[in-house]
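Each remark here refers to the structure printed beneath this line.
A single protein chain has been removed from this complex, and every other one stays in its place.
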Amino acid sequence: MVGQILFIFIAVVTLLMALGVVVARNLFHAALFLIGVFFGIAALFILLEAEFLAMAQIIIYIGAIATLIVFAIMLSKGMMGRESGAYNKQWYFAGGAMVFFFGLVSWLLVKMPFKTISAQVPNDAIQQIGSGFVGHYVVPFEVASVLLLVALVGAIMLARERNS
Amino acid sequence: MDLRALGESFIAMLENMGIPEGWVLLINWVLGALAVLVVALLLAIFLIWYERKIAGRVQDRLGPNRVGPWGLIQPFADALKLLTKEDITPDKADRITYNLAPIIAVFHILMLFLVIPFADKVVGANINVGVLFLMAFGALGTLAMLMAGWSSRNKYALLGGFRVVAQLLSYEIPVGLAMLTVVMLRGSMNLNTIAQGQGGVFGLGWYVWILPAVFVLYFVAALAEGERAPFDLLEAESEIVAGYNIEYSAMKFAWFYLAFFLNTWVLSAVAVTLFFGGWQGPFAAQLPILGVFYFFLKVFIMFFVFAWVRATFPRLRIDQMMSFCWKALVPMGLALFLAVAIVLKLGLPSAATNALLFIVNVVILFATLKLLGNYTKDLSHNKNKRLFAPELPRL
Partner (left out) sequence: MLVQQYGLIGVFAVIAFLFPIVTLAFTWLIRPKRSNPLKNSTYECGIETVGDAWVQFRAQYYLFALIFVVFDIEAIFLFPFAVAFNKIGLFALVEAIIFVFILLVGLIYAWKKNALEWQ
């Protein structure tokens, strides 16, 4: 019961934050709303008793990605402080597309047979994640490493100053 | 004198009064939260006096000595002054972000207090991801400074904000790697469990004896994370006046100031918990209140070292600081992680493993120092740098 109320509350706040990201006229404020969204998602993970995921969510999405986004805004010429309008002449195209995709996703959600398990989260969940990384899921684990390497190389190639 | 027994008897008392269970839990949480909050605030006030006194003594001064005995009331007077000062918000500032930044700064530092074990199981929230919790909410502080730097719309503040990212983000990696190595040794991310594993007479079980190089790595990176000299480039007054908090005054400045001091305290507390046995000490198991005493004693000694370093060393240049992190500390951290992992998997008896870990640590530490020494002596890569021809720092 309390869990339900908490879930609804957190979900509503998260959605409002997400709305804020879209309608905020200042890019920096949009980024701040995005941080709120990430926090809401972390709180939802806590409700699911997935504490490792919640912390990873905060560390990676707020500590790293959001900082990167804020930073990118701070570094972009003409982006900082510019109040870009929320609408332009083609807003009805976007509106139509939005309604269509919302319908599509809702339809999928209704049709999709969700499997629910009522099992308790084991006490050594983090340990199981760890053994999973190097056991059953070792290929994705190593591929993730290669992906990070590619990201690093790409970042260096892009951000390197041209004249060097 | 057992704090936990005290709390449990309090819960039982509330339940006997006929309050429903859910509300008892909520009251319990609110009281626990308020207790942590009060501890944090009192600490902040005391730490300001403590650090000023240390800095004074190091620099052959007296430090605060006018208000109250040994100047002990000085921070209260300062707080009262800051409370009644006029608050100035620059007209050009982005008001929402500007006002939100100090709030986030205080929020993140107070959250960190939740997972620090003051004595065995005397901890706000005894969660299994304590170390990650520290990293997660520690990173939030970076964001608060970035917000402050951007929203002030001041050149110095913005430069300070950029340096925040350059410094605090970079040094988070060595801190994380040091924590990772300790977690691997103990097999748990719960800070209470980590401290529990460091028993033994005369502190022989402390991880600092097994992983000295990891401690050095953590300590050096923590100096940077705590914005302390020699890594206090964020607020280098000779270059960027005060850095990200330049436009802040009155209480909003006070919150940044408080976050700064508490941040160092938390970094010291984490160092004590990870490497110096937390609350462990003679008879701490029999008398839990002694554990609290030992913990605070160790943390204040650790804080003293932080303040001592701050009062002693000159500031680094930003290029030196960044190279030091990425070319010395990060490779050192990765090497330590791999070496410790391999030694732990050799399957030796525990005494031999510990001895070998110590040797490996010392070897890596001295190898790093040697390479660093060669690097700084070799001036060929410093040809076009500011070493001989100082020039204005570029934006």
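General observations
Per-chain numbering from 1; labels A and B assigned in written order.
Assume a contact is a pair of C-beta atoms (placed from the backbone, for glycine too) under 8 Å apart; a residue touches a chain by one contact, two chains touch by 3 or more.
Predicted model only: the values in this text are computed from it and were never measured.
For the options B:13, B:204, B:289 or B:342, the residue in contact with the chain missing from this view is B:342. The chain not displayed touches chain B at residues 25-26, 29-30, 32-34, 36-37, 83-93, 99, 102-103, 106-107, 110-111, 114, 124-127, 131-132, 135, 150, 152-158, 162, 165-166, 169-170, 172-173, 176-177, 180-181, 183-184, 187-189, 241, 246-247, 250-252, 255, 318-319, 322-323, 326-327, 330-331, 334, 337-338, 341-342, 344-345, 394-395. The missing chain lies against chain A, touching residues 43, 46, 49, 51-52, 56, 59-60, 63-65, 67-68, 71-72, 74-77, 80-81, 121, 126-131, 133-135, 138, 141-142, 144-146, 148-149, 151-153, 155-156, 159-161, 164.
Heads up, the rule we're going with is that only the chains that are shown with their structure count from here on.
Residues of chain B touching chain A in their complex: 22, 94, 96-97, 100, 127-129, 132-133, 135-140, 142-143, 146-147, 150-151, 153, 158, 161-162, 165, 169, 172, 189. Looking at the complex, you find that chain A touches chain B at residues 2, 26, 28-29, 32, 35, 51-52, 54-56, 58-59, 62-64, 66-67, 70-71, 74, 80-81, 126.
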